[in-house]
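Taken from a larger complex, these chains appear in their original positions, while the remainder are omitted.
Chain IDs A and B follow the sequence of writing; residue 1 opens each chain.
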Amino acid sequence: MAKKDVISIRDFSKKEIEDMLKLAEKIDSMAEEKRLKLLAGKKLATLFFEPSTRTRLSFESAMQGLGGSVIGFADANTSSTQKGESLKDTVRTVEKYCDVIAMRHSLEGAARAAAESVSIPVINGGDGANQHPTQTFLDMYTILKLKKKIDGLVIGFAGDLKFGRTVHSLALALSHFNVKLYFISPDSLKMPQEFLDEIKERGTNYIETENLAETIPELDILYATRIQKERFYDLAEYERVRGFYRINKKLMESAKPELKVMHPLPRIDEIDYELDNTPYAVYFEQLANGIPVRQALLCRVLGVL
Amino acid sequence: MAKKDVISIRDFSKKEIEDMLKLAEKIDSMAEEKRLKLLAGKKLATLFFEPSTRTRLSFESAMQGLGGSVIGFADANTSSTQKGESLKDTVRTVEKYCDVIAMRHSLEGAARAAAESVSIPVINGGDGANQHPTQTFLDMYTILKLKKKIDGLVIGFAGDLKFGRTVHSLALALSHFNVKLYFISPDSLKMPQEFLDEIKERGTNYIETENLAETIPELDILYATRIQKERFYDLAEYERVRGFYRINKKLMESAKPELKVMHPLPRIDEIDYELDNTPYAVYFEQLANGIPVRQALLCRVLGVL
């Protein structure tokens, strides 16, 4: 039997995605005492070659909430890579100290390469602008929890659709279902053609537009993303496109009352603080869902439940 | 009921301070097996935007000694703040992953702002030159443990009284009691007037002086502090005032035999190593007291005991 990794949302069928969301729901409603025994004695290594508060702490909290323990590094400067060690050797080393690896790396394909080098499960916590599948599972879980269904929804993505890996992965996952998608971005940050082709192939309808205000009334879910400064080579272009869309109370005036605004966080100024205390804002609830979802993924790859 | 935070010693009445010291004593004398169950399954996040070995490791050791677990960062460079995220969003994120936050930040007021942003308890591990309340509790606990009382003591503070947050907080806490205080410093590092006013208002007698040697014979407790290089804009001034006072065996010749010398550590050269093995030196015992005191604070804010 092949070992289980979580590298790309592309590796999961519709059925597997649905099963994972059910498992997350099961863990979410489990008594703490029972949950704390699920991975007792197991060790997670969090290898963050690229820093991330959110994803790293979420994995660590998830693992500890299952009774397991955590080793790792938050910064490539404290790892052996600075002595010139290859990624392959680093993960083959860490493999001897733990039961499962969660990693983030700045290079696309790094998580896949790592997974192919070791015999324990690897979970991708983000590889460059490529994939971030655990984010996608928690996004799907959030939508399902809020809307009780995915089929039939109209979902808009706004912001940086070119470099935003969370958008790429979520759009792919949603295209398994009967949804309508809007891709709302400035021309320089459009959704890459390869993803559009893949979505279309699965028979999912989508519309590309630059106009957020006109699209708002159509949407059940608005998924906003940060314009990521660190992905730009040209800072002048960054300054031009940032804040292209400001999501605030005024914009919500034309929205459906049950519209939910999601964001993978961190935000800079895409979403006004004034929106935080409205029923539209679900982004902090969304990130809280990262715990049961990552717990489900950890259990699944370790063969528990 | 309002949630419990530990932000400033000013927020605690005399009664509340006394109760906390009693709780620390209770935990200090508890059997390990019992103590290890107090916070089992609970998670502490240590958010150190400004590095600190002492305070961070003390919190982590305290939490683990109560059976709880720890997530966090030791360095703002590995956190999302480098992506431009606001402190408010960072703590609202971390809130979803843990039960209580302990934080250190270089900006005054940061801990209060954080506490107001989240619904879980926040413990201030130092905000700029402002407050460091857990240090104050452990200082009070140390004095009480050594002297069996606080009323009637004569306590001198020597060194950097301008920027030394531990001095500010401890002097305020002591002013609830019937003590006499000496503030001993060069003119450029005098105790700020606002603190002196507050102490006076509570009816506490104090004397300001530059002369450590003449004051020594009066004291029951000498609380020395480091001249903190990182608080100086002008390094020449730093070089001038450092080592203004050297606390050594010779200085102790005129002291009461039962004088105790405290220091929040780290020290540079304020206290000679030769003093370490004399009965005067209690600074390492003082920092060991950080464990039961922080355990008491953790239990209190989490509603345990």
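The definition used in the following text is that a contact is a pair of C-beta atoms (placed from the backbone, for glycine too) under 8 Å apart; a residue touches a chain by one contact, two chains touch by 3 or more.
Predicted model only: the values in this text are computed from it and were never measured.
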Checklist line | Homo-oligomer size of the whole complex, from 2 visible chains | finding: 3
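Following the convention adopted for this analysis, only the chains that are shown with their structure count from here on.
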Next item on the list: Compute the rotation angle for the C-alpha superposition of chain A onto chain B, expressed as a multiple of 5 degrees.
Entry: 120
Next item on the list: Quick one: report the Å distance separating chain A from chain B, using the average Cα coordinate of each chain.
Entry: 40
Next item on the list: Could you pull out which chain B residues touch chain A in their complex?
Entry: 41, 43, 45, 69, 71-73, 75, 77-80, 82-85, 88-90, 92-94, 96-98
Notebook entry, point to check: What residues of chain A sit close enough to touch chain B in their complex?
Noted result: 32-33, 36, 48, 51-54, 57-58, 60-61, 64-65, 74-75, 226, 228-230, 265-268, 273, 284, 287-288, 290-291
